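Removed: one protein chain of the complex. Kept in place: all other protein chains.
Order of writing sets the chain letters: A and B. Residues in each chain are counted from 1.
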Amino acid sequence: MTLTIVLACAAALLALAAVAIATGTAVATARMIYGGCMIAAGVSLAAALLHLLDAAGPESLALPLGIPWLGAHLRLDALSAFFLIVVDLGALAASLFAIGYGAHESAPGRVLPFYPAFLAAMSLVVVADDAFTFLLSWEFMSLSSWALVVAHHRVPENVRAGYVYLVMASIGTLALLLAFGLLAGPEGLYSFAQIRAGHQSALLGTFVLVLALIGAGSKAGIVPLHVWLPLAHPAAPSQVSALMSGVMTKVAVYGFIRIVFDLVGEPAWWWSIVVLVLAGATTVMGVLYALMQHDLKRLLAYHTVENIGIIFIGLGLALAFKAHAMPFAAALAFTAALLHVFNHSLFKSLLFFGSGAVLGATGERDMEHLGGLIHRMPQTAFVFLVGCAAISALPPLNGFVSEWLTLQAVLLSPQLPSWALKLLIPAVGAMLALSAALAAACFVKAYGVTFLGRPRTPAAADARETDAYSLAAMMLFAALCLVAGILPSLFIDALAPVSNALIGARMPAQIGAQWLSIVPIAASRSSYDGLLVFLFIAGSGMLAAFAIHRLASDRLRRAPAWDCGYPDSNPATQYSATSFTQPIRRVFGSIVFRARDQAVMPAPGDTRPAQLKVEVRDLVWEFLYAPAVDVVALAADRLNRLQFLTIRQFLTLVFSALVILLVVLALWS
Amino acid sequence: MVLIRDLAIQGAQMFLVLLLAPLFTGFVRKVKARLLRRRGPPLIQPYRDLIRLMRKEVVLAENASWLFRVIPYLVFAATWVAASLVPTFRTGLLFSWSADLIAIIALLGSGRFFLALAGLDVGTAFGGIGSSREMMIASLAEPAMIVIVFTLALIAGSTQLSTIAAFMTSPAVGLRVSLALALFALIMVAVAENGRIPIDNPATHLELTMVHEAMVLEYSGRHLALIELAASLKLILYVSLIICLFAPWGIEAAGADFPALALGGAGYVGKLAIGSFLLALFETSIAKMRVFRVPQFLGFALMLGLLATLLRFVSASF
Partner (left out) sequence: MSRIDFDVAHLLAGTLVLISFLQLYQDRLYALLNVYAAHAFTLAASVAWQAFVQDAPHLYLTAAIALVFKAVVIPVALHRIIVRLGIHREIENVVGVGPTMLAGMGLVALSMVVMLRITHDADPLAREDLAFALSVVLLGLLMMVTRRNAVGQVVGFMSLENGLVLAATGAKGMPLVVEISIAFSILIAFIVIGIFLFRIRERFDTVDVQALDRFRGERR
């Protein structure tokens, strides 16, 4: 029954897309369409929540659409229900945000028809139960998001972003197509139920893993397949950026989990090595890229890459434990990864909403043209601060909980017998810790340069607070971040059916633990109580404030800032984003990006200003993609000659093709 | 009855570290002064400084925001909560299960996050220089601390600090290579995190040599008092951490009675005195590093911690 509700909501979203094409582009219509999307997402969310919390069995449905002898199989099991919750929660908040934000959209006719279609496609990917439906929905999701990325097509960098996105999405779909083809086998058993029942050889499993990593990984943003992400995510309108970063990457993670944990069968032990190496590299590279950016949305997009790395570290650990028959440790790692999926969708969407609010209020995405917004946009600044604190894994918010659980899973790894894993996992743990610390630095920069300090341009000085709908969406997610940080036991217990289904074990029930703490393995080993930590911090802070204000002084006086005797009213002298990251750029960036800072000082007497040149090179692009593009261009040039053959040469080509086919036919039979 | 007693012990621990923190700072300054052949300020001078600051009026920059005013309380609260969970004279603290060692480090990290934001709030170059350098130091010190926690957790079988401390007092611990490496790395990280020489000079007021002092340059009055108290608490937290992990003799177990606890408390104060003397000696005998030597220093600590973790992964007898 819940599956039919979910499908009805998806159909409603598609109907809304059709309505949007037909109707005009007035603001009121836009609001109604976004409101309709919000309602559909809300109903679907309720249905999926009901299914997950009831721990009901999977529901299936077969519709006579699509390929005649295959039909369309759809299934709602625990994993689909969880990811559907993530998708619908993100869709609900994004639609709520868009009711306010979409009012000053410059090209609503190019955004409105594709937005509900995008939401419907993501829901359909998650409930698909055969390869055809899955791939159809996946491509539909890519295409509708591509249309949204190039909605503002007058901006040339958006067009380039759309082009790169389309190419990478095509490569990903090709890889997934091959993966499903290998899984379906020579008889063409495309339905997931048939694939599960079959047995794959180890070699086939390896190929499927690699193809799944390329296909789903490129959509999720694993290094080195991440290059489209920081181009495409910022180019789309802000509500769509939030959906792409917060939700679509999670749909890609769903695809990976479905293929590798469900369809392929027993994992080989060394698969986890591949996943862990890629995930560790992704985590560190993602946050270092983010630190080099001063465009707020591009920073957030690169940071998504880091968090996807953290999710894949959890998944890699779960694969390692599962392959070595340690189900409880696997359940811990898997639950940590899924919890991070949920948490990341919350705080990344919140941060994108905030950057959208800033963009709408000031017209600027570049942090170095902003500043002092905490005075002009106080509520946005507050919720953005909650998002920054959550993503930097500070207790008592939710980012810390999933990071803590992943670290606990790392601490269980010495029991693994493989030498390679014994040497790899401590390094991966250190990389995880390093990326957490660098993420905190990144968000101190993002928040401090954008919201704190003094305004650097008139646009920032004249900003106004955003509208109520956008604020409501942001406050909803900020509140959810706090709740997920204080009461993590509820969320962990809700994930038990998912890990039961895919790993065969679950984490110990958290509800009975004292004072709502979480106990991942055993109480003697480790526990964490978010609620108590929150109460202690709030309590001690208020006690200190009360004691000092009563017993000591509470007077206050305003005065100019300390300027060492040199009066300075130019806001350009405060730290900018580039200067804030200069120490980190010098320490890490000089190796990873060949970053060079060069000061060009004119000679004394020359009145030209001094210049600081910062050069940061994207080595992945230079060493992987640029040569690939060159090779393809070269091949295309050579093959171009085929267009200019004479009639006799064309006839020769056709004749030789016919002869070759006949020879093959003769030899084969 | 047991609950009341445990609650009293936890409360006593909280207030003990709060009261001892300025005394510890004062003792370090006195020893440093004596080593430099000065008389030095009296031992209770930090208390006098704090009371004087709290009574003064706060002078706030014109464009400082509400966040600037709230941050001192946040930083103090986070550091105090973290410090209350480190066993000083008794293990098995009542609320030790609510935050393990990773959570304690993350609490200190959140204090640092907000302090760095405070540095950027007023919009002058001084705060920026402090915040950016502090985040660079943190980006290496925090992972080094986490790999040290890995080593300790792999030896003791838990990340709960009370459990690790109890394990260290038991005879099962032995002399382990990874513990030696972890101790070395922990001392390096503690020096870096507390902004002592050779990383940062806690007594300087030249902006180009400051890290912590530059971030809090704009604070005055009660706000500055809270931040200084939080910095002293952080220092005593790290020293107590090193004591309870590597010199745990005299820390009482959970069921001890009052005379034993008093003895444990006296032992703790004695160990603090030795620790402060060693810290002062260390600070007086080496020079401050230039800023871009600090990442190499902390990278070395990270490598040592990683090596210790690797050794524990490879064999249980390391």
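The working rule: contacts are C-beta pairs under 8 Å (C-beta built on N, C-alpha and C of every residue); 3 or more make two chains touch, one makes a residue touch a chain.
Note that the structure is predicted; figures quoted are calculated from it, not measured.
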Query raised in the report: Given the contact definition stated above, which residue among B:61, B:181, B:211 or B:239 touches the chain not shown here?
Result: B:181
**Report entry** For chain B, the residues touching the chain missing from this view
**Finding:** 174-178, 180-181, 184, 295-296, 299-300, 303-304, 306-307, 310-311, 314-315, 317-318
Report summary line: Absent-chain interface residues of chain A come out as 419, 423, 591
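We take it that only the chains that are shown with their structure count from here on.
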Query raised in the report: Approximately how many whole Å separate the CA-defined centres of chain A and chain B?
Result: 35
Query raised in the report: In the complex formed with chain B, which residues of chain A make contact?
Result: 371-372, 374-375, 378, 381, 385, 389, 392-395, 400, 404, 407-408, 410-411, 413-414, 422-423, 425-427, 429-430, 433-434, 436-438, 440-441, 443-445, 447-449, 452-454, 514-515, 517, 523-529, 532-533, 536-542, 544-545, 548, 551-564, 568, 571, 573-575, 579-584, 586-588
**Report entry** Complex contact set, residues of chain B against chain A
**Finding:** 51, 54-67, 73-74, 76-78, 80-81, 95, 97-100, 102-103, 106-107, 109-110, 112-113, 116-117, 119-129, 131-133, 135-136, 138-143, 146-147, 150, 153-154, 157-160, 163, 207, 217-218, 221-222, 225-226, 291-292, 295, 302, 305-306, 309-310, 312-314, 316
